[in-house]
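Apart from one protein chain that is not included, each protein chain of the complex appears where it belongs.
Here the chain labels run A, B, C, D and E in written order, and each chain numbers its own residues starting at 1.
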Amino acid sequence: MWIYEKSLERPVKISRPDPAFAKLVITQYGGPDGELSASLRYLNQRYSMPTDKAKALLTDVGTEELAHMEMIAALVYKLIEGADPKDMEAAGWGGQYAQHNHGLFWTDANGVPWSAKYIACLGDPITDLAENMAAEQKARTTYEHLIDLTDDPCVKDTLRFLWQREVVHFQRFGECLNDVQEHMSKMNTWCGYEMRK
Amino acid sequence: MWIYEKSLERPVKISRPDPAFAKLVITQYGGPDGELSASLRYLNQRYSMPTDKAKALLTDVGTEELAHMEMIAALVYKLIEGADPKDMEAAGWGGQYAQHNHGLFWTDANGVPWSAKYIACLGDPITDLAENMAAEQKARTTYEHLIDLTDDPCVKDTLRFLWQREVVHFQRFGECLNDVQEHMSKMNTWCGYEMRK
Amino acid sequence: MWIYEKSLERPVKISRPDPAFAKLVITQYGGPDGELSASLRYLNQRYSMPTDKAKALLTDVGTEELAHMEMIAALVYKLIEGADPKDMEAAGWGGQYAQHNHGLFWTDANGVPWSAKYIACLGDPITDLAENMAAEQKARTTYEHLIDLTDDPCVKDTLRFLWQREVVHFQRFGECLNDVQEHMSKMNTWCGYEMRK
Amino acid sequence: MWIYEKSLERPVKISRPDPAFAKLVITQYGGPDGELSASLRYLNQRYSMPTDKAKALLTDVGTEELAHMEMIAALVYKLIEGADPKDMEAAGWGGQYAQHNHGLFWTDANGVPWSAKYIACLGDPITDLAENMAAEQKARTTYEHLIDLTDDPCVKDTLRFLWQREVVHFQRFGECLNDVQEHMSKMNTWCGYEMRK
Amino acid sequence: MWIYEKSLERPVKISRPDPAFAKLVITQYGGPDGELSASLRYLNQRYSMPTDKAKALLTDVGTEELAHMEMIAALVYKLIEGADPKDMEAAGWGGQYAQHNHGLFWTDANGVPWSAKYIACLGDPITDLAENMAAEQKARTTYEHLIDLTDDPCVKDTLRFLWQREVVHFQRFGECLNDVQEHMSKMNTWCGYEMRK
Partner (left out) sequence: MWIYEKSLERPVKISRPDPAFAKLVITQYGGPDGELSASLRYLNQRYSMPTDKAKALLTDVGTEELAHMEMIAALVYKLIEGADPKDMEAAGWGGQYAQHNHGLFWTDANGVPWSAKYIACLGDPITDLAENMAAEQKARTTYEHLIDLTDDPCVKDTLRFLWQREVVHFQRFGECLNDVQEHMSKMNTWCGYEMRK
């Protein structure tokens, strides 16, 4: 179970409201490679991991991704603070106002709602860790694209922090993959799987 | 942010593995009215709530629903423990084995992946609380259906606990709705909304 | 069965074509909280209602929502009348022209096609009426957002009429809920449900 | 607008409850080629048709498909009447009981919720009528498959009636296509379209 | 199986980059009536066709649609060549940059990912050919809309070529339908189907 602590993992600041960028950065909230995808992917895979260490890592990272999700939510909310209907429409985000006003929603930058089809769990630890390493790369790349799309130094700062965390998670999943492969005595090939009969 | 505590909100026991029931109860993990829907709905709506008390309630209940999600995950995982491919197929859940083996996944009882289309956030506190009250009723009803579908007293016990929590949440959202309506000075009708110009 | 009567429930007028607003208001045609959602939700739930009065109300409101759907269709169609490809693109609705020209389609304001995932039927009359009351609040709120997004007094007039009807439906579902709760003799709590064995 | 008349287009009878067949026939309620697809496809396309006769046909057939949708709903509801949780599970439809009890829902035979992605409106009368002729063939074929899957003579009788209506609709859309092609003076090929500049 | 030949079916040229049009024309890559829909629809239906000639036609056209898909991909890629983040955003396609940079993706003009719900296979040759004839009309119409939306003569030239191919495919499917109907000795009506018992 989880205990909520009433502070963000890291404070989120912006220089000025920017609904046009809010429309883009929301993809890291509810898009294919965003923080919700990350968190649910890892928390879900815990059960079929073979070692306590691997289970602990997935719990740990999955929980941190919940905190990142909250940081993105705070960022989006600040970026649209005070924006009236005309501001939202001018920013190309009239659909957001029509359907959610200033409420958040789990979509990508085009307004497509989040789907579990974005993530995977095969129940094979090697495979699921490969999925996770790819996922961290995809999240990392999305942050790079978003950093390119804003000029606000405060926003860039938040995005760079989150970018950095994805790099760290990628490395931790890589180490975990090595541990798990070592643990599994059935290694026929370097990636640790064997031919079924 | 959230801190993980390594224990379930309440221990989950089963009398015997039962993959056929696992296939059904998974709807409370990744189905339309399950614990993921509940948690994401509430945690997402916090931002547009008008009072600190309402924000706190949504955080509180949303966080508890994460714990329920974890209880359902533990339940499903135990119900399929030791089941081999033929057991899964005999239970009508060969598709689960083919696609996930013993790994969990966010689907309903038919294998349809979770979608954010199941939940709503309109950014209007009265409306969002009405959405939540309906959501608790839907979760409550799904637990009743599931209780009808199992004979295992341990499983029934877990489901009854979760059922009870939905009833409590429903009541808390009802109280919150009253508070919020009182807070909003613009009430033209009992449900607190006014005619736009 | 239904008989078609060749007139709108209420005439729909506009002051001038406005494809940019058509792109937004179409969410009440094929979006999550629009008239299609409303109509299909109610017409579908009739079968599991316990009293003839409740069945009749759902039929009645579901049928009226079909008429509202037709009013929104007429409104969207008028708002794009005479718009050429460049007008549509300038209004941010080039995707509509590319895929549908002046033909209508069941999407939200972002172009996401309608899905039955937006609506629910649990087969429990208390729950399904709570779902409907929340649905009317969501439709009501969406109309408020749309009224904020247009300056056309004729369009506002149509939207206010539809807003008003949602308020009335909400009240009628509330009364129906009271009737149904009274009808059901198994009330343990105020919302009329009992603990399963 | 529509007026509801409290009788089915044609009475629906069954010889005995049969939840296993209910699970299959529901595809004509909420599946890709079912009555909901038909009704929404035609009612939506009316606006971009070039002649009053074509508009009237689409309204006429679209309204009749609403009545067929109601017949399928009545059929499904009767087929599961009196079925308890264990009956539903034995029929392979435990997922229905878990999520909807005896309430209906807009899905195909696998439990996939209805989506507007199943239907089309291109805003070109020739194309939209071709879409409709194909749609009637798909509905006709699905009824043939369903007739093969039941032994109940009463159920077969209802399905044959609906089958027959699809054949008639197909023919009426074919005649309409001829009318519309004649009406359009721009015919370069037999199917009535011309090369854009 | 397929052998790849390293050349486009027909060279693709553009006069100048145009990300705003790339955003629209991508619907023929991953939208409802685009080349992916066409190719997968035909290649999938081959198995249930009754004659070798029909199987060969579906294989032939399905394979050509793969080549068209590649032409559209090349077109989109050229139209965004050299566009930086600000160019993409100015063209209303910031969501593309955020999520894919210059990588392609299978979506429609609104960013909705491709779904197999767009296509059909009923396993009945008459019906499946009617589906295909409608599909060619829908693709043909979409190309007409796109031709209206661009002023670039090179782009128009490519789109007209693809338009022309859809017309040819439509005619070939029509001829195939005649052949198949002739082949099937069970013809009760002109479209070749019979009443099931």
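Miscellaneous remarks
What we mean here is this: a residue touches a chain if its C-beta (ideal position, glycine included) is under 8 Å from a C-beta of that chain, and two chains touch if they have at least 3 such contacts.
Note that the structure is predicted; figures quoted are calculated from it, not measured.
Across the complete structure, the visible chains that the omitted chain touches are A, B, D, E.
The chain not shown here is touched by just one of B:I3, B:A98 or B:V168, and that residue is B:A98.
Across the entire complex, the residue among A:E35, A:E89 or A:D124 in touch with the chain not shown is A:D124. Among the residues D:A83, D:A116 or D:L146, only D:L146 touches the chain that is left out of the figure. Within the complete assembly, residues 1-5, 7-9, 30, 36, 40, 43-45, 47-48, 59-60, 63, 66-67, 70, 73-74, 77, 99-107, 113-117, 119, 121-124, 128 of chain E touch the chain that is not shown. Although one chain is not displayed, its contacts with chain A can still be listed: residues 32-33, 115, 117-118, 120, 122-124, 126-127, 130-131, 133-134, 137-138, 140-144, 147-148, 156, 160, 163-164, 167, 170, 189, 191, 193, 195-197.
Annotation for chain B: contacts to the undisplayed chain at residues 85, 89, 92, 94-95, 97-99, 101, 107, 110-113.
Keep this in mind: only the chains that are shown with their structure count from here on.
Looking at chain C and chain D, the chains in contact with each of them are B, E. Identification of common neighbours of chain A and chain C yields B, E. If you average the Cα atoms of chain C and of chain E, the two centres end up 34 Å apart. Look at where the CA atoms of chain A average out and do the same for chain D: the two points lie 41 Å apart.
Multi-chain contact residues, meaning those touching two or more other chains, occur in chain C at positions 32-33, 92, 99, 101, 107, 110-113, 115, 117, 122-124, 141-142, 148. Viewed as a network of touching protein chains, the structure does not reduce to a path, ring, star or complete graph. Chains that are in contact with each other form these pairs: A-B, A-C, A-E, B-C, B-D, C-D, C-E, D-E.
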